[in-house]
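Note that one protein chain is taken out, while the other chains of the complex remain in position.
Moving on to chain A:
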């Protein structure tokens, strides 16, 4: 192994031309990467980290994108402005990419063996079909795809998200690249699968001696995977160095902010003997799968016999992987979708109420959704969005009084300035989530369902939203149902925790008990994956070929 760096990026700039303006996405970025080393580019969405990585592959939309400055050298070979022939020999052969979303990166109409064989034969024209096929099988075993002999003929939709990402990694490794670029390789995956994929990447890297450029927004992943880290914001690398040093002793203000932003704190103490606000008894949500003539053939049991109690002023955290039915349960508790079983609110049973009778209760129970981009109507102004509930429930207020109330509410959620007549698209994700929270809280509800309110947000904003939610809970005595797959956030807010799997409750109890001494293996897996990024599943590290 020579001492010369494998990849040298020097003073790289990337500009995008859009509607006559020039946007500088990357400004003067420099870093080097040696063989066998892992470097992480970390930053929030829009910081230019993916753009920097894509320019190494020269895969930006030229000529809309351009490099005003800089040079990228792979083993001394200049890549900036290299012609297509050169780049084709580099891409997939010497530099390979593991994308963020494996489903859209695989061709849905081809079996996976066909896609991997194609990649092998493209760069090794001499190889025979059979040999390529044998190599494919070998690769799939290498990435720990269980039952690879049978799965090799599968179509992408027949595999789970984690399996698809393994296939993508196998494809990337097909030609034994010198450099592997992993662009948010686990963002689309569940926590437990995320830990498995990270373990896999780490062990493969050691085994094959590749260099890895890991792009992520998750500091936990950086800490686990990377020897060195570059912190990016607004297209500039503001801090670079060994991971441990940067994390222990951050120099730049932005790095400090990023490190500070991880959700901290613990839920507020609440008395134990407060009344129950919301309860569910054997709650079921079954979606029929219709056969001929509309007769249900079978049922998808999204929620299957859930019972719970939430006491006033407390937060019940609901955790589980995607598809475990936690969001569906939240909607069912608010009677926003059809369900069976008992639901109580205060002292009343509300499961039998019709739409009109429910309307009188709506102001007392609210919901905040996951995606603040989808949950605000794009054609209404901020004032119109927030005052909507007031118009229905407070007919005594006139327009001026309503606007005053809206302004006060916005102030409370930390949005200042004259923004009442602006439209949602003018705001960032975190600001929009504050607006959505304002809409829910302005009616002074007793119970709020928070459906993954932080999942779509950048790391640095998540912490702020968690703080805001805790403040509001204290101030208004709110009762929360907090749904999240992110256990860190749940730990910062929830008094009690319910762990769901396949529509059923696996475990429930006080938060500290669940986090410290979980009894079920499923919960233990979740916790170990979320807090230590460690897969407890033995299969994940089965890189034994």
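Basically, contacts are C-beta pairs under 8 Å (C-beta built on N, C-alpha and C of every residue); 3 or more make two chains touch, one makes a residue touch a chain; residues count from 1.
The rule is simple: contacts and distances are computed from a predicted model.
Peer 1: What name does the UniProt record list for the absent chain among "Fumarate reductase iron-sulfur subunit", "ABC transporter permease", "Putative membrane protein (TIGR02226 family)" or "Phenylacetate-CoA oxygenase subunit PaaB"?
Peer 2: Spelling it out: the chain absent from the display is recorded in UniProt as "ABC transporter permease".
Peer 1: Touching the hidden chain in the complete assembly: which of A:415, A:481 or A:530 does that?
Peer 2: A:415
Peer 1: Looking at A:362, A:394, A:476 or A:524, which makes contact with the chain not pictured?
Peer 2: The one listed residue touching the chain not shown is A:362.
Peer 1: Thinking of the whole complex, not just what is shown, which of A:234, A:471, A:486 or A:502 touches the missing chain?
Peer 2: If we include the chain that is not displayed, A:471 is the one touching it.
Peer 1: Of the residues A:103, A:259 or A:336, which one touches the chain left out of the display?
Peer 2: Of the candidates A:103, A:259 or A:336, A:336 is in touch with the missing chain.
Peer 1: List the residues of chain A that touch the chain left out of this view.
Peer 2: Looking at chain A, the ones touching the missing chain are residues 18-19, 257, 331, 334, 336, 358-363, 365-367, 369-371, 374-381, 388-389, 392-393, 403, 412-423, 425-426, 428, 430-431, 436, 439-440, 443, 464, 467-468, 471.
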